[in-house]
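Before any comments, here is the structure.
Every protein chain of the complex appears in place save one, which is left out.
For clarity, chains are labelled A and B in written order, and residue numbers in each chain start from 1.
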Amino acid sequence: MDKTMAMPLYLIKKRRIKRFYLMITLFFVIIQLLWVGIPIFMAIMWSLVNPDDAWSYPNLIPPSFSLEQWRYVFNYTNIARALKTSYSIAPLAVILSFLLSLPTSYVLGRKDIPGKKVFMLVVLLPMIMPGMVVALFLSRVFNLMGLSQTFLGLVLAHTLMSMPYMIRVMTTSFASIPQDVIDAAENLGAGTFVKIKDIFLPMIRPGLIAGMIFAFTTSIEEFNLTFIIGTPTFETIPTILYSFMGYNFIRTNASVVSLLMMTPNIIMLFIVERFLKSDYLSASLGKM
Amino acid sequence: MATLKLTNLVKHFDDVVAVDHIDLEVADGEFVTLLGPSGCGKTTTLRTIAGFYYPDEGEVYFGDRIMNNIPPNKRDTAMCFQSYALFPHMSVWDNISFGLKMRKMPASEQKIKIERVMEMLSLSELGKRKPGQLSGGQQQRVALARSIVTEPEVLLFDEPLSNLDAKLRVQVRVEIREMQKRLGITAIYVTHDQDEALAISDRIVIMEQGRIEQIGDPYTIYRHPETQFVAGFIGLANIFDGVVLEVEGTRCTVQAPFGNVLINAEGQEVPHKGATIHFSWRPEDMKIRDRTSKNQITGNVLQAVFMGDITDLFIEVNGYKMRAQSDDEAKIVAGDSVSFGIAEHAFSILRE
Partner (left out) sequence: MKKKDKMTPFIILMLIPGVGFIVFFIGSSISITVLQSLGFFNMMGESGFTLGYWKSILSSREAIDSLLFSLRMGILSSVGTVLVAFPLALFFRKSGPAKGMLGSIIKVPLFIPALVAAFLILNLISYHGLINTTLMRLNIIDEPLRMLNDSFGWGVITIQIWKNLPFVLLILMSAISSIRDDTIDAARNLGAGYWSVLFRIYIPLAMPGILVAMILMFIKAFGDFPITSVAGPVYPSSVANRMQIMANLYQEWNQAAVLGVIIIITTFFVIWAYSRFAELVQGGA
């Protein structure tokens, strides 16, 4: 107290300002933790409810915990099959969208062709177009082609939805290779094969990984197309979650499935955050 | 208009002392330049005056008011930024009127002031343009117009010319100086360009490592540097150590490594006999083939660089290298032996 009395007024004020900023930061930390943490915490709580010891108002957390809900979901619902479907479609969709995107991304990233802006917008269409409209009327196209209710149809649909991310991110990384590097390689006698192997592939690798992660999560999350084209023959995690949240709302099942669906994605987020420049994040979000 | 005073000013950034106990008084209407290498604390000092930084110790006075706690928007200063910092989304007119709007000046009064300033800086045609459509020189003038239109107490310049090409730089600095004189506004100008500082200032403050090395008018700073740093930083200088052999009034005989020199310390602090001193002189003080000066030096030319009006000479005297200049018409080439005379008043005695 004595110390502050001896301090000049402006120094006291400065301290106050510092403390004020600290308070603001703390405020945001708490708000954000609550904002993101509480919903996830509640889902975890619901997935651990003991079916013999109901959790109801006015308890803020369940009276006792058990893994019964998890056991139930795996034993008595289609979740295991849905998991298998989801995780077999996703890698195929990622690979297919990579193969389809690669040549296009190269051209869009490295060539200055007429109408490039239009192509870049067209490539975004699956992301911009309202999902349900595309789903419903693509199902008509798929009907004509005999792709409805088929595994191949689902893979194609998921590929379509993940391509905007793939192309945007890979185009950005192709475009970010300095022409000097390529010229230098050619100058030193690199042929096409060497150029691809030693210049292009290593330099687009971060973009490629980012693109694949985005494509993968897109496929895992895809709901509209899967719901219209795949159900009831194929169920993925999102469609099964939807069925738990529909007219017969089973909160405990839904929380188990939610956690199953969300965990890999959050792990992906931290991979992306740790290893990749955030440029890729914004590139894939398609700043128009 | 106001006087400006900094007393015992200190500013830290974490562990780095950017400004280290600075005292400075600037008279009303004076043009003072803070000059020094990058990282010397000149910009920090300027930004503390503007209010972007609050001092850790010491005070900033405008007139007799302590400004330490006054936020930048409540201080009547106007700053010209190195990047110009024009508002890219506003027209030239809106940029210039911004400060007046903030002061809630009636529109009719604003109009008169803005038109006068734009006239003065020949911007009248450009009012509707956006900054992105202007050349560098025009942007510079808009920035200047924007800062003087509010008629601030103190004008602050943060290397305002460093983004212009050499020719324009000379032209604009003349304009700035004229404008400041005409309006009589106190001005603090930050630069690392010594030519600019010498050309524009009433007084120059040389800064190094957060401290003031020397304050003086351009002539004094150039002719009589007080420290080794100032001598080396402003212009070219030959700096040597020597032992004072004899003192006679203000005249000292000094034993330097390359030979004895006679220094007249008139107007400077006269050293004691037996003291070791640092001293310096300018290359242009070495008058070629001048037999009248007290100090006579003969050296071998190591390298002669022809610059047009003068020839830069790198010479060796008794194994010690020094620089000289020749405006003699005779061509000098490496290997020549040349004699020089140095006047006894040409030397500056330096502090550490």
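We take it that a residue touches a chain if its C-beta (ideal position, glycine included) is under 8 Å from a C-beta of that chain, and two chains touch if they have at least 3 such contacts.
The structure presented is a predicted model; accordingly, all values stated were derived computationally and were not measured.
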Among A:L67, A:V133 or A:L152, single out the residue that touches the unshown chain. A:V133
For a quick check of understanding: of B:Y61, B:F98 or B:Y320, which residue touches the chain that isn't displayed? B:F98
If the hidden chain were put back, which residues of chain A would touch it? 21, 24-25, 28-29, 32-33, 35-36, 38-40, 42-43, 46, 56-58, 60, 99-107, 111-114, 119, 122-123, 125-126, 128-134, 136-138, 140-141, 143, 156, 159-160, 163-164, 167, 217, 220-221, 223-224, 228, 238, 241-242, 245-246, 251, 254-255, 258, 261-262, 265-266, 268-270, 273, 278, 281-282, 285, 287-288
Kindly note down the residues of chain B that lie in touch with the hidden chain. 50-52, 71-74, 77-79, 81-83, 85-89, 98-99, 102-103, 130, 132, 146-147, 150, 156
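Please note the rule applied: only the chains that are shown with their structure count from here on.
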Dist(centroid_CA(chain A), centroid_CA(chain B)) in Å evaluates to 57
